[in-house]
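Only one protein chain is missing from this complex, and each of the others stays in its spot.
Then we have subunit A:
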Amino acid sequence: MAQTEKKAGLLRRTSSSKKPLKEKVLLMYEDIFTKEDPTKSNPRFWDELFLMKVNLEHLEGKLEALDGDEVVKIRDNINSLFHHCVQALAEEHQIKVVNALQTLCALFRGVHQKNKSATGFDIINMLMGFDKAELRMKELMESLDSLLCGDGSESLKSLCLKLLLCLVTVTDNISQNTILEYVMINSIFEAILQILSDVSSRARHGYDAVVLLALLVNYRKYESVNPYIVKLSIVDDEPTLDGMGRVIHHALAEYNRQYKEKEEENQGGFFSTLTSMVGSMFIADADEKLSVQTNEAILLALYEAVHLNRNFITVLAQSHPEIDIATAPAVPIPASPTTPLGTTPPSLDMMNNPELPLDPNLQTSNLLITFLKYSSIVMQDTKDEHRLNSARLCLIILTCIAEDQYADAFLHDDNMNFRVNLHRMPMRHRKKAVDKSIPSRPLVCAVLDLMVEFIVTHMMKEFPMDLYVRCVQIIHKLICYQKKCRVRIHYTWRELWSALINLLKFLLSNETSLLSKHNIFQLALQVVNLFNMFITYGDTFLPTPSSYDELYYEIIRMHQVFDNLYCMVLRVSANAGPWKEPASKVTQALVNARAIINHFNPKIESYATVNHISQLSEDQVLEVVRTNYDTLTLKLQDGLDQFERYSEQPREAGFFKELVRSISLNVRKNVSLSTMSQDVLLKEFSSIS
């Protein structure tokens, strides 16, 4: 399927008007596709070929049309073509370089489409010949490396990256792309880093570079040692990491911006008069159009950076002003002029660089904030497969962040306060929060808000169990940090408590339908244990004594949920079956909640009777709670503050394989398009040289 798509992209978009006249280049292609050595008839054949404008689709079509026998016959010529392409890359004449790059692109694609079923080794043999393959690929990668790192034309660099992206995505499953073995040996990692560390090249090629890196990292990730993984994990050069962060930040912010624009557009019109219910449906539709698929690639890049490189964590908190909405972000920033002294080190420009514009209206932002906003948009609707994957990836990234000590430190830093406008799903029973009212708070509050938001908005029939589990785990990890470090954030914990209790309620009421698909006891246990954290360790991280009282109030108020849950797990654990074990764990975990309910309920009732009040106010209940603590005994649970660390393998391997596959397809589609548009650039280019 992808094949036809691609073909369409290549074939239809080019000028079909040229067909009747046979270009010289086509004749030359025909020469290649004979058994004869083309240089026999024309000794300068290869020189001339690369002066011709490449006809990509023709060449690809030719390659595709070959059948097995023919291939063997013309293999020498194809090897020769490849060889000369590689040689042409070193030419001074840049037109030749451009044509060679495009020809290579066509070669890789054409050969792969033809040999869908063939093994990678056959492909290598066909392109380069076994004996020469190593040498050719080494030459190719070295040429690409020097083109990318050199001072040459920007379009050339761009084309190099396109070629690489093209090469990386020719197979659906990146790990089956045997040619990449040579890309592993002849690393272009350093070239990618250099692009990211330089301000101007980052602006032009950053996106491609980051996507390329994300894909390369995923080559045979679980089977062998991927040098890109090793290298990415030890990068510690701040400007480079920061550059990478900025590229990701920019892509995510761009998405957020587009979404917001669309949202405002929709709200302004006729639909604003409709009920919010209808409105929400419409927005969901609008999002479909908006959801630019490639942002999964960027998200994957963010994940790999966060997961693999501990130094990247600092970049998350690296603030820069939000990119101005008005100015087109794609405009590359010119290299800043050197300071009068002329001694400015390469990246001193960050200090007086246009990237920190002096617009007083700009709210300072950082990658983490942008990512949280992005997550809040993506998580709104998880029905679509892509968005579900994106949401899952967002939560995985947050899991990694929540586990990291340094990240936790700045999440909880009292001096780093930000206003984070999370997107909230419009729902019938609540009004859309006014943006301005959000106070400036430590970032961890925004993370918790996002989690609470997710919990309350996804209790639906298609229950995203794994997302819920991740969500509760993230909260747990954050609380573990707070407990260990005795950080008391001023957060309205009450919202979290009530969200968690509502989640339990939902699990209870949908027990039968959920149990057929999920282990609901695992989630229930996590939630109950979160409460145990608050109950037994609340003294270490709650902001005020009264917040501890409120916790009890909330539990007592919603005692029915706990009671019902207890009954349910008791019932399930009484029966033999697959759920016996997990259910009985929940039973034990409920000890404290039940102790609180059983202790205070009679007290409250007697208070009511003594004072002749039918309905106690919150303050009165709190009063009862405060005066009766001393007679209540709680049980400390084991390992409440322990958690399992995130590990990609084996649990998440399947998810990432599928994700990379879908990203590969996407990238391939988009690369083919942009390769075409490259023609425009080339025209301009040829007129210069």
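Following the convention adopted for this analysis, a residue touches a chain if its C-beta (ideal position, glycine included) is under 8 Å from a C-beta of that chain, and two chains touch if they have at least 3 such contacts; residues count from 1.
To be clear about the criterion, contacts and distances are computed from a predicted model.
Novice: For the chain not present in this complex, what protein name does its UniProt entry give, out of "T-complex protein 1 subunit epsilon", "Serine/threonine-protein phosphatase 2A 55 kDa regulatory subunit B", "Phosphatidylinositol 4-kinase beta" or "Large ribosomal subunit protein bL19m"?
Specialist: Record says "Phosphatidylinositol 4-kinase beta".
Novice: Can you tell me which of A:Phe189, A:Tyr219, A:Tyr566 or A:Tyr607 touches the chain that was removed from the display?
Specialist: Counting the whole complex, the residue in contact with the absent chain is A:Phe189.
Novice: Quick one: say which of A:Gln113, A:Ser197 or A:Asn218 touches the chain that got left out.
Specialist: A:Ser197
Novice: Considering the complete complex, identify which of A:Gly129, A:Pro239 or A:Pro582 is in touch with the unshown chain.
Specialist: Of the candidates A:Gly129, A:Pro239 or A:Pro582, A:Pro239 is in touch with the missing chain.
Novice: Looking at the whole complex, which of A:Leu27, A:Leu135 or A:Val230 touches the chain that is not displayed?
Specialist: A:Val230
Novice: Which residue from A:Asp381, A:Asp408 or A:Glu554 sits in contact with the chain not drawn here?
Specialist: Of these options, the touching residue for the absent chain is A:Asp408.
Novice: Tell me which stretches of subunit A touch the chain missing from the display.
Specialist: 149, 184-187, 189-191, 193-194, 197, 221-222, 224-227, 229-231, 233-240, 242, 308, 310-311, 313-314, 317-321, 339, 341-348, 350-352, 356, 358, 360, 363-364, 366, 403-406, 408-410, 413-418, 440, 477, 480-481, 483-486, 535-540, 542, 544-545, 548-549, 596, 626, 629-642, 645, 647-649
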